[in-house]
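Written below as structure tokens is the structure these notes are about.
Complex shown without one protein chain; remaining protein chains in place.
In this document, chain identifiers A and B correspond to the written order of the chains, with residue numbering beginning at 1 in each.
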Amino acid sequence: MSAPLLEVRGLSKRFRGLQAVDGVSFAVPRGGIVALIGPNGAGKTTTFNLIAGVIAPDSGNVLLDGVDITGLRPDQACHAGIGRTFQLVRPFGALSVLENVMVGALRATADMRVARDAACAILERLGLADKAEAPAKSLTLPERKRLETARALATRPKILLLDEVMAGLRPTEIDQMVAAFSALARETGIAILLTEHVMRAVMALSHHIVVLHHGQKICEGTPEQVTRDPQVLECYFGTSITPSPLEGEGGEGGTPKPH
Amino acid sequence: MLYLNIIVAGLLTGLVYGLMALGLSVIFGVIRVVNFAHGEMMVVAMYATYLSSTVTGLDPLLMLAPVTVLLFLLGYALQRLLINRYIARPDHEQFLLLLALATIITASLLMGFGPDARNVQLDYAYDSYQIGGLLLDKVRVIAAAGAALGAAALWAFFRFTRTGKAIRACADNQIGAQVVGLDVKRLYAITFGLGAACVGAAGALMLLLVDVEPYIATDYTLLAFIIVILGGLGSMPGALLGGVLVGVSEALSGFVIEPSFKSAFSFALLILVLLVRPQGLLGRA
Partner (left out) sequence: MRGVPVLGLSPRVAVALGLFVAAMLALPFFVNDYIVSVLVVVLFAAYFGQSWNIMTGFAGQLSLGHALYVGLGAYTSAALFVHFGVPPWLGMPAGMAVAAVAGSLIAALSFRFRVGGVYFALLTIAFAEFTRILFDHFKWVGATEGLFLPVANLAHQDLLRLRGSPRMFYYFLLALTLGALGLSHLLLNRRIGYYWQAIREDEEAAQALGINVFRCKVLAMALSAALTALGGGFLAFYDNNLYPDTVFAIGRSVEIITAPIIGGLGTLFGPILGAFLLTTLGETMTSLTSGVEIDGLKQWLYGAALLAIVALQPAGIWPWLRRVIGLETRR
């Protein structure tokens, strides 16, 4: 059993009276796809931001490939191998799609031609090749999401952090994204950590799920295990009900109600 | 004793500065527009006071009310007709718009009045009050009193009137204000008008103390920003406090070092504040 790629140990962060993240620990294995789920306000995005270096934790560690990256700046975290997307997509509007991805690719190389080739390849993989010269601000939302992912991918990360990348997409678009990510993980061996509300995508993609609630981890396991766990069901639905597997097609836009 | 006189003189002048900066604080704090034409509006008020006083032969102090109203209307119109469209636009576009306006205003004044300094002749220009060992210029006291009155009026407006409270609501939460049905466009125009009115009053009062020429506008714009940042954005007492501090430090540094150094001191102060405590003395962090 090889060492995990990403290890989060006892991560905690308090914001002025609110314990946003409370002693969260989990791991992402090499080539693994792990989903971080939980109701709104559970601390998912904060955990992401702690891992990616946007904010520094009060306590705890983040290890990437055995190296302690806790408290590094976001750009340093990127160099260490963290690639992240943002919940509200942030394209470089005035630049073309290709140029956007090249910015990412330039992390790994200063050679413009190499960066351009790498960027083109990634655009192909994510189905944006025909939009390469278009200004980024002209893209539709699903296209922007793919651009956001392509850009992060171009930095050659060891792990991809996807922050609610399925939000706002239609079912067919979700399926396309899921297929793209599955293929990506399979072909490149990249690890993925995603936070999601869209259960359809979570169930289809992830090998392992970690459930957060009020900043604490309340459960983790395979999708089947997690969806049967009474604690999980309680935090989503409020009362304990007969556990039944959450089917993919029933979970379309299945945003759990906040407490 | 000499120092005390200088400090008090600076304090009195500082109150007028404070009123001017109050106008900027209101505009910047509520509408979030960086009014780079602030000093130009002040100079317009000064020229208006000069003109009306010279033409009618009346004491410039009597021009305080009409000039204030004039500037209110100008500010209202400016915001409603022109500036409103730029509120959501990027910083540099807003800045350029106001810079263009400022340039046009200064150039117009230059064309209309020429580059020479103008001032008003006051009967009581050399009178002074004596309190103990303190010698206070009558003109300065009057100007300071006017400024204090103006600031108080503004405070009362925001505290007690419905419109004032509505404007404060806008400043706190623009979307929320719209949701409860406040006419944000109109309120913004009123706010800009009020800011301009403060500047107008300050200008009329300032003319009692200094000469006016078109090129002093930029100095006042910068001064207003220094004061607002020093005192703290969005804080009305902060603007007055900042004004007083700048007035006193100007007076002192002008006396201790050299008159031409007074603005250098203010700029150094601005640099310090921006780096060390950007929210200002009384601003919220």
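Just so it is clear, a contact is a pair of C-beta atoms (placed from the backbone, for glycine too) under 8 Å apart; a residue touches a chain by one contact, two chains touch by 3 or more.
Keep in mind that what you see is a predicted model, and the values were worked out from it rather than measured.
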Which residue, B:4, B:117, B:256 or B:274, contacts the hidden chain when the whole complex is considered?
B:274
Give the residue, chosen from B:2, B:55 or B:111, that touches the chain omitted from the document.
B:111
Contact partner of the left-out chain, one of A:11, A:28, A:64 or A:106:
A:106
Absent-chain interface residues of chain A come out as 52, 54, 73-75, 78-79, 84, 86, 90-96, 99, 102-104, 106-107, 110, 112, 115, 151-152, 155
What residues on chain B make contact with the chain left out of this view?
34, 89, 91-93, 95-97, 99-104, 106-111, 114-115, 214, 218, 222, 225-226, 229, 258, 260-261, 263-264, 267-268, 270-271, 274-276, 278
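Keep in mind that, in the parts below, only the chains that are shown with their structure count from here on.
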How big is the gap, in whole Å, between where the Cα atoms of chain A centre and where those of chain B centre?
51
